[in-house]
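First, the structure itself, so that you have it in front of you.
Our next item is chain A:
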Amino acid sequence: MNRESFRVIKPASRWLILLALVAGLACLIWPQQQPAPGPAFDGFAMTPDPGFAHAEGPISFNFPNDFGPHPDFQTEWWYYTGNLQAATGDHFGFELTFFRRALVPPAQMPTRSSDWAANQIYMAHFALTGVRDNSFHPFERFSRGAAGLAGATGLPVYQAWLEDWLVEQTGPRSFHLSASDSGAAIDLNLEDLKGPVLQGDHGYSQKGPQPGNASFYFSQTRLQTKGTLKLGDNAFQVNGLSWMDHEYSTSALDTDQVGWDWFAIQLDDGSELTIYDLRRKDGSIDAYSRGLIVRPDGTTQRLTTVDFAIHPEATWKSPRSGATYPSRWTLSISSENLELQITPYIADQELRLSFTYWEGAVQVQGAQNGKHLAGSGYVELTGYFQSLQGQF
Partner candidate 1 sequence: MEIIDKAVTQTNQNKYSMPPKSAFLRLDNLSKSFMEGGQKRVVLRNVSLELYRSEVIAILGKSGSGKTTLLNLIGGIEPAESGEVYVEGFQISALKDHERTLFRRTKIGFIFQFFNLIPTLTVWENVVLPLELNRLLDSQGKARAFEMLQEVGLADRLKTFPDRLSGGEQQRVAIARALVHDPILVLADEPTGNLDEETGRQVLGLLDRLTRKTGKSLLMVTHSLDAAAIADRVFDLRDAKLVKRSS
Partner candidate 2 sequence: MKPAAPARLYPAALFNTGWRYLLLRRWQTALMIVGIALGVAVMVAIDLANASAGQAFQLSAESVTGKATHQIVGGPQGLDEQVYVDIVRQKLVDFAAPVIMETVSSPELGNLPMQLLGIDPFADAPFRNYLASGQVPRPDQLTPFFTRPGAVVLSSNMAARYHLSLGSSFLLVIEGRAKPVFVAGLLNPADSLARRTLEGVLLVDISTAQELTGRLGKLDRIDLILPQDSTAAIQTLKPRLPPGVEIQTVAARQGTIEKMTAAFSLNLTALSLLALVVGLFLIYNTMTFSVVQRRAQFGTLRCLGVTRREIFVLVVSEAFLVGVIGSAIGIGLGVLMGRSTVGLVTRTINDLYFTTNVQAVGISLESLLKGAAAGIIATVLTAAFPAWEAASVPPREALSRSALETKTRRAILLTAAIGIGLIAAGVMIFQVRGGGLFLGFGGTFAVIVGFAMFAAITMALMMRLAAPLLGKALGTIGRMAPRNLVGALSRTSVAVAALMVAVAVTIGVSLMIDSFRYTVTVWLEQTLQSDIYISVPGFNATASLGTIDPNVLPVVKSWPGVQRAGSLRTVTLDSPQGPVQVSATDNPDIGKERLYLEARLPTDKVWAAMLDGGILVSEPLANRLGLFDSNRTVSLSTPQGFKPFKVVGIYFDYANSEGSLFMAMAVYRSIWKDAGITAIGIRLLPGADSDQVSRALQDRLGRIQQLLIRPNQALRDEVMAVFDRTFAITAALRVLATMVAFIGVLSTLLLLQLEKQREVGILRALGLTGRQLWGLTMLETGLMGLSAGILAIPTGYALSLILIYVINRRSFGWTLQFAAPVDPFLQAILIAIISALLAGIYPAWRIEKKAAAEVIRNE
């Protein structure tokens, strides 16, 4: 087996979130209050359909079309995170994510005459982190990928939206993001400085030993960002860097995995870093944990568990969910002679939505070969509130 076949990349956790989507929408329809004896909803179950496409080997991507949706695959997501500064010195973090899940393979979707007949369900998360006032504002929405309520397109122009939350391409390398809810809003223009970075083997990212148990995955790791951000009654002109991940697949999870610690770091030397630990039931770190360095010139270097180590240095206990998350880390990559201190901008960036996880802006200090380095990034922590086991 080659190295690539062992890659289980970070967005696996996002895959879990996506699955939570469908469970979560059920929560929305049938809000959960108290556990009742017996199932409150008994649905007519359909056996998982093998009719979806699978990622079975490297392919060539065609942008901007491949920014758009790939409905032959069951799941897909567009993940935007970023760290922004205002002229006032305020620091903000944002997350805007669109998840898509197909209910049945397109070929098997019955012919329906209503515009509302949906084979695609969309979920989106939007969160703002206000560092100065130590505030965190997570929001969640669901809708169907039909009747124009939610959806994604690649041609003629790349777009993904859910109601009024939107990402759209506005130029060859420029994108526009907008979302708002209850006094929190972003309206940002993103300029891709490096172009899409293919993860794994030219974008083919294998997740387990079986062939086909893999995804297609690419990122935009350095998106120069400019725009406005609103929090409460205040509006800010902001600048900063954003990150985009886009992945699609049709695959099941390995049941031994309970959660992930994922790091996306943008350093001031012009390089970016993706690292994640895959945590197993027994507390050990899965051998599939991986990393990727994107150098200032856009070239990439893949990392495996022998190359890096992540040490949690502190913990934070959520007063809402009661879950205890690691909250400061030392990351060392021996092969690069790099050591980084990673600290959340604020401790509480837990999203207690239909799926509970921690995803927040972090501050990075460190040194490489004795040279001081700094940066910002986003960390995602899953599987601390509930084991993902048995959920799906």
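The criterion applied here is as follows: contacts are C-beta pairs under 8 Å (C-beta built on N, C-alpha and C of every residue); 3 or more make two chains touch, one makes a residue touch a chain; residues count from 1.
These made the cut because all candidates are chains of the complex that A comes from, given by their letters.
Bear in mind that the values here come from a model prediction, so they are computed numbers and not experimental data.
Chemist: Which numbered chain among 1 or 2 touches chain A in this complex, counting any copy?
Modeler: 2
Chemist: Under the definition above, what is the set of chain A residues touching candidate 2 in their complex?
Modeler: 19, 22-23, 25-36, 38-48, 101, 103-104, 109-110, 112-119, 121, 142-144, 146-149, 161, 163-164, 180
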